[in-house]
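Removed from the display is one protein chain of the complex; every other protein chain stays in position.
Let's turn to chain A:
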Amino acid sequence: MSNPDPSKMKQDCPEKNECLKMLQVILDGEATPEQKEHFLKNHLEECMPCYKNYHLEVAIRQLLKTKCCQDAPQELVDDIKTKVINNLAS
């Protein structure tokens, strides 16, 4: 996305909440190409609240991915494998 000129953007969005829902559907990869096209090209660059929301949504997703994933302890992984192998033998 290019860097839109803030002075030319709407400072208020009459449909901020509906737009946020659409934005999330787009970021979730669940929007149709037409929805994406309309929103990302025709709306986002003209609308300050939605433009800000877009960056916020993206930042939160990144933060979640980097901070909220932890691996299983190796001991536990080995334990599960062993239990299943024993299960196979019995």
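Note that contacts are C-beta pairs under 8 Å (C-beta built on N, C-alpha and C of every residue); 3 or more make two chains touch, one makes a residue touch a chain; residues count from 1.
Simple rule for what comes next: contacts and distances are computed from a predicted model.
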item	value
Which of "Sigma-70 family RNA polymerase sigma factor", "Signal recognition particle receptor subunit beta, a GTPase", "ATP-binding protein" or "Sarcosine oxidase subunit alpha" matches, in UniProt, the chain that is not displayed	"Sigma-70 family RNA polymerase sigma factor"
Hidden partner interface residues of chain A, rising order	16-17, 20-21, 24-25, 28-30, 52, 55-57, 59-61, 63-65, 67-73, 76-77, 79-81, 83-84, 87-88
